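With one protein chain removed, the remaining protein chains of the complex are shown where they sit.
Labels A, B and C are assigned to the chains in the order they are written; within every chain, residues are numbered from 1.
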Amino acid sequence: MSADTVRLSVTNVTAGYGKLQVVNGISLSVGRGEALALLGPNGHGKTTLLRAITGLGPLTGGTVELDGERIDRLGTPAIVERGLMHVPQGCTLFPRLTVGESLNLAGRLKRARRVRSANLELVLGLFPKLVERRGQPVGAMSGGERQMLAIAMGIMANPSVLILDEPTLGLAPKVRHEILRTLLDIRATGLSLLVADGDVDFLFGLADTWCVVELGRTVGRGTTEEKPTQEQMMAMFVGGAHAPTALAAGPDEEDGHA
Amino acid sequence: MLDGLVPVLVSTLLLGSMYSLLTAGMSLIWSTLQVFNYAHGAMLIIGGYLIWTLSSTAGLPLPLAVLLATVAMAGLGALVELVVVRPLASRPDGTLMVMVATLALAGLAEGAVQLIWGPENKQVQPVTTATFDIAGVAVRWTTVLAFLLAVGLVGGLMLVVNRTEWGASIRAVAQNRDMAMLLGIKPGRVYLSVFAASAALATVGALVFATTTTLTPAKGSGPLLIAFVVLVFGGTASLMGTLVGAYAIGFIEASTSYWIGLQWSPVAVFVLLVVVMLVRPEGLVRRGS
Amino acid sequence: MTATTNQHVLLSVRQACRTFGSYRAVHDVTFDLTEGEVLGIAGPNGAGKSTLFNLITGVPFNASGGRIVYAGRHIERLPAHKIARLGLRRTFQADQVFPELTALENVRLAAHYLNGRRNSRSTALQALERVGLLHSAHLRGGDLSVLARKKLMIAGALVGDPKVLMLDEPAGGLDNDDQDDLATLVETLNADGTTFVIIEHVLHLLRRVANRMIVMVAGEVLVVGSPDDVLSDPRVIDAYLGESNR
Partner (left out) sequence: MTKYVPSRLIRWAGYLAIAVVIPYVFVAPSSRLLVCTALIYALLAASWNLTLGFGGIFNFAHAGMFGIGGYAMAIATLKLQWASIPSLAFAVLVGAVVGGLTYLPVIRMRGIYIALITFVFVQISYHLVLALPDLTGGSGGLPGVPAMTIAGQSLAQYGGLGYLWMLGAAVAVLLIVLELIMASPFGHSLVALRDNEQLARSRGVNRVRQQFIAFVISGAMAGFTGAMYVAYFRVADVSLFGFGLVTLGLSMIFLGGTKQIWGPVVGAVVITLVNDRLTGLDAWSPVVFAAGTIAVLIFAPGGISAALTRGVAVLRGRLTNSGRPSTSSQTPQRSVEHA
């Protein structure tokens, strides 16, 4: 992709907690209207990376740029105000707020306020379930409904790049399908997506490019047209088994802070 | 026994109103930051002295004095958050540190009040000393005023917290800080406003307090304990619980003083508190699902 | 690995379930653990694997329903410390140790409360030796490497020869060499007679050490069988990868 269409650009980011370095120098970029899938076994740094990008977790090195502007020194509210939204993994949202209140709150950002009613119409159209649930507290909803609300809140923030961490976790296949369709619809409006998930079907249905994270490094990447083999994919998900080939493919190994 | 009912109820009305005003701010801070502000009683005392200065010394009409004092105290509350709470709250052992710091702050406030206003008793003159009659018992109009203030302000706060965007962001920060920040809410600002609102409410509580009893620099511990007891009784999570708890404690106190003896009322309240904690410890601190 | 030759059932789980409000994290899970075997448990995130460990060991909660019999005793209502004292021990995800205590103190604490105060120090040293951490006995838990902390967590569970060790994602966050190291440790301990239940995402590790595998999906047992059969089972590949990647 050419430089002027790059929205989010992550360069050589390291992150971790205390002495434990979880992300060891990851670089990736997401273009306008593009969807990038983040694959890899659990506990290898995907969530830590995503949290570091939006300032929810500590970032120990590297740069993050959004539309050419450095955002790695900004706080989360400022990052979101610039158009980078993040729906964290297993997010419980606000259990004692109603669905309506949550959506309304998500649209109170400066960048979202003027289009709040239009976006509300959009998300209620995408997730009709939320209409009937509007007056109910979020804590009383099922996991699937809550995940839909989380994505809807992400959209209400009117971002230019939306990060989704495990959006299908714990959801039934039918619900996954609904969410996939919705996300494809949103993508079509020009929104960029960075998605980590455990469901390969889902990811490859959604994304243009993929990137595998193992032991805090990217160990492979490609486009969804050149789908990896089942063997390779098992390796991505369960880690290690086929590591020699996967590791060899690592294009950007910077030996950070081992 | 029944002949005491009216005076007990009137007394309950006054005490409950005072207690709900004392506790509402504390409850707001607790539900947002999950800390107890041990300086809350001291803030109330400062508020009371401010009202006294503005009305008795500067000669301003009482309502104006209360208004000015409330605004000043809101500023002081914000300052406390900024200087004392903020640097400590983000530490791993933040809750304990904040509580110890506010405890120290209470001592600081006591000394400061003594330096500024001296150790003598002060009393704020009530707006009116007029009374009216219920079943042969003279009731002060100020009791009615206190009730209206309590229900109006605490009820108003409930409306603000439950119906406005500011209220929603307070609840959002309390329930899920990360997600709140992802919606552009700055937790620091929310905390600041919560401390300001809490101090403002305490100042109105101070009006009732300072007209019913005298002010001395060391009097802050009384209201603080009452606030603690109300928090446990009414459930710490909701302002409605605060309101109910405040009047319940007011009733227990009024009835034990009337029927058993004045010195037994705090013991009765605390003993009941311990019993309640033993029987339903989680029940009383449980949040609404 | 001679699990199948000895048919003595050590742990029997019947219709175990755990609900949180309306959410069913684990639903009607039934399985037997035979003495001497290594049972692997796999499944995608959120399948209820750790919850199953929790309800069996009572930390931090017991099962909401079902029966769990360990060594002839019902344990479904026992508090965690009593279950552990019976010899059914577990580790936790990541690398949890007591950071301010030394490695020896970490294990000695377990020896004292699990195995009795007598000889707790030598019991602890023995456990440290078995996992190969004797040389680090006087280092603080927080100063150890990730692998060493994982081994320390195992050593704490290993005091006084428990019958069953339940390991929750022991290989998570380890590189290939460390994973090998850990697998060797499991094999050695198993050869010495310890029965294992292991939750693991690193399936090749399970393939190496497990005699039998359970794959869980959405709080229920999907497949039980030998690792090779289970890992080539289309239902399992579906569970991990989705239907179109078969």
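As a working rule, a residue touches a chain if its C-beta (ideal position, glycine included) is under 8 Å from a C-beta of that chain, and two chains touch if they have at least 3 such contacts.
Model, not experiment: these values are computed from the prediction.
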Full-complex contact with the absent chain, from A:12, A:60 or A:142: A:60
Contact partner of the left-out chain, one of B:24, B:66 or B:105: B:105
Footprint left on subunit B by the chain that the document does not show: 34-36, 38, 84, 86-91, 95-97, 99-101, 103-108, 110-112, 114-115, 181, 186-188, 191, 221, 225, 228-229, 231-232, 263-264, 266-267, 270-271, 273-274, 277-278, 281-282, 285
Hidden partner chain, residues of subunit C it touches: 57-60, 79-81, 84-85, 89-90, 92, 96-102, 104-105, 108-110, 112-114, 117, 120, 138, 153, 156-157
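Everything that follows uses one rule, which is that only the chains that are shown with their structure count from here on.
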Relative to subunit C, chain with the most remote C-alpha centre: B
Identifier of the chain whose CA centre is least distant from the whole-structure CA centre: A
Between subunit B and subunit C, centroid-to-centroid distance (C-alpha), Å: 51
CA centroid of subunit A to CA centroid of subunit C, Å: 32
Inter-centroid spacing, subunit B versus subunit A (mean Cα positions, whole Å): 44
Junction residues of subunit A - those touching two or more other chains: none
Footprint of subunit C on subunit A - complex, ascending: 20, 22, 41-44, 142-143, 166, 169-170, 172, 198-202, 215, 230, 233-234, 237-241, 243
List of subunit C residues in touch with subunit A within their complex: 22-23, 44-46, 94, 146, 169, 171-173, 175-176, 179, 201-205, 218, 237, 240-246
Of subunit A, residues touching subunit B in the complex: 54-56, 75-77, 80-81, 85-88, 91-97, 101, 104-106, 108-110, 137, 139-140, 153, 157
